[in-house]
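What you see is the complex with one protein chain gone and the rest in place.
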Amino acid sequence: MALLVSMVLEGAGETDPLSIKDYESLGGFAALRAAFALEPQAIIREITGAKLLGRGGAAYPAGKKWEQLLNIEGSPKYIVCNADEGEPGTFKDRRIMEAVPLRLLEGMIIAGLTFNSPRGFIYVRGEYRRLQRRLAEAIQILRDAGYLGERILGSPFSFEITTISGAGAYVCGENSALLNSAEGLAGRPRIKPPHLAEVGLFLKPTLVNNVESFANIPLVLTMGGEKFLQAGHPQSGGSKLVCLSGHVRAPGVYEVPLGGATLRDIIFSPQLGDGIRDGRELGFFHLGGQSGPLGGPADLDVPYAYYPLRERGLAVGSGAVVALDASVSPVEYLQKVAEFFSRESCGKCVPCREGNKILAKYLQKLQIPGAWTPEDERRLSDLMVAMRRASFCGLGQSATTALASAQKLFPGRFAGASAPAASEA
Amino acid sequence: MPELSESQARAIMADFHDDPQRLIAILLDIQEASGANRVEKKSALLVSETLGVPLTRIYEILTFYSMFSLAPRGKYLVEACESAPCHFDGGETTLSHLADILGVSPGETTADGLFTLEKSACFGACGHGGAFKIGDEAYRGGSRNQIASVIRSYRENSPRLREGLAWLY
Partner (left out) sequence: MDRNATPPAALAVTLSIDGATVTVPAGTLILEAARAVGSEIPTLCQSDSLPPRAVCRLCLVECDGASKLKAACATPVWEGARVVTVSPALRRIRQTILELILSDHPPDCLTCPRNLNCELQLWATRFGIRALAFPPKGPWPKPIEDSGALVRDMSKCVKCGRCVSACQDGQEVGALTAAFRAGQYEIVTPFRQALLEGPCVHCGECAAACPVGAIAEKDESEAAFRLLEGSNATAAIFSAETLAGTEDFLGYPPGSVTPGNMVAALKRLGFFEVLDRAAFARLAARVEAEKLSRALEREGTLPLIAGCAPTFRAFVSARYPEALKFLSNAISPESLFAFWMVDRFRGAPLPRPARAVSFQPCLARKLESRASAANQKGGPAVDLALTARELARTLRRASFDLRALPATPFDPLVLGPSLTLPDAPAASPLAEALYAVQREGEKGRPHAKGPGGALREFYVDFKGEKLLFVLVFGIQAARKVLERVLDGSLKAAYVKIMSCPKGCLGGGGQALETLARLRMEENGAGDPAIP
């Protein structure tokens, strides 16, 4: 298997992102045309067979999600694309929207067709204002060419796509918070049940998928589920856009076939990260965003794919890989992570709002020689459990993932037990 | 500081068909048109009345989302990323260069009212040194001179000077 592939990003940088002709010359819209001849169940069968896992971070099987929505009574059903991309270290959706927006739109139109939905929405983070305009242009171009609007390609199917802007809130990446924001409210998550497949946008059944997930849909249909699966890993087909940043020589977006590259390849291969700058050693890397786990040199030979990483206690998450050299203190790094969460918490639930504040203080205390006590250790442990198990939504629930993984990876740095016990702060 | 007129605000709302669902987009446009990069209470009251939404909902939106400001800001909002991937890759340096060049601390506006410096969370420009953003445009981290060029490009309205650090793939 090659280390790099060109599937989701085929044509990126080489074609005019807004040219239908360019896109069609690469096979664009063939999937949509084929989809018109398929029953919704057949479309979903391909997606299930492809073992396409959600690319936003949660990795929920797309086939299962689409199947659930198909079986839900109610109309209209809405298609929502989560283009909030707030996870630090992640910039792949930006790339897709800038370079191959028509592939994203084709995927959404196929989804619209599958569920006989009249409307799709792309919720784009407010900081991507330029991209919102780019998408609006692309949508207009598709409307003019009959790929959107009334009676698409002469069929009875009509579908409109609108872009909706965020305004700066990481928590709006959480699907239910996103829907609240899309409705013109503050982006605080919703109580579940009911789940948003049943009660979603404007209380209607809704599909929410990530940009990269939608962009993969045309590929699944043109290749067929079986081939798509083979292009990746036996338990999850297709490719993943990896966002490499930190102290590597060649940061950027790299499309790797799932299972076809290891973490070592990603960070060190000359085709990808090209190793750590300035002749330094790798210290650790942070996978999947701030809410993902840390890994170290001992993990480098794990294949980059959902299940192998999960088995190792690591994760794909959003696809972010932040590689840091050995000069970076993991505790200081995690303090920054905790500060991030403490600012981005929506604030409404106790464990996340209060917990993240205190977590950041504890991580500060861990850096003061001699300050850390066994009592602090116990309290930190209780706090982490409460945050992980009792937070209202995924933000709070995963805010301690990085720290928990670091405690295993660098036990010496987090114990503080060897230092003489200081008096209570 | 001229802030927008009632008719300007009404025109913005009309663009969105007075639809309360588009409240966030409406408020962002009002903020942009205000000239002070913020939404003032007067505008919020007008939106509340015109769209028929309670003032409380508007205030919650204005205070919940990072992009909004209640207090006046400079014409150009300069945001330095403080998230971990940038912070450990030159982010502190970028921030200190910006503070030095502009002569203000984060949260402050330059005396001529042109620039407000703020720290921000990740805006998807990772991997090229501490990134910063001016308005809708993202920039890579660079040397003090390079950053100063970018600032000058806004001050003098000469876009060519920005190309050096413009964030590209």
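General remarks:
In order of appearance the chains are A and B, and numbering begins at 1 in each one.
Convention: contacts are C-beta pairs under 8 Å (C-beta built on N, C-alpha and C of every residue); 3 or more make two chains touch, one makes a residue touch a chain.
Quick caveat: nothing in here was measured; it's all calculated off a predicted structure.
Contacts of the undrawn chain with the visible chains, over the full complex, involve A, B. The chain omitted from view is touched by exactly one of A:125, A:190 or A:286, namely A:190.
Summary of contacts with the chain left out: across A:178, A:208 or A:383, the touching residue is A:383.
Note on the undisplayed chain: of the listed residues A:114, A:391 or A:405, the one touching it is A:391. As for the chain not pictured, it touches chain A at residues 169, 171, 186, 188, 190-191, 193-194, 198-199, 203, 342-351, 353-358, 379, 382-383, 385-386, 389-392. By the touch criterion stated above, the residues of chain B touching the omitted chain are 41, 44, 54-60, 63-64, 70.
In the analysis below, only the chains that are shown with their structure count from here on.
Of all residues in chain B, those touching chain A in their complex are 20-25, 27-28, 57, 60-61, 64-68, 83-89, 120-128, 133, 136-137, 169.
Contact residues of chain A toward chain B in the complex are 13, 85-91, 93-95, 98-99, 125-130, 164-170, 181-188, 243-248, 251-253, 286, 290, 320, 322, 324, 328, 333, 336-337, 340, 343-344, 346.
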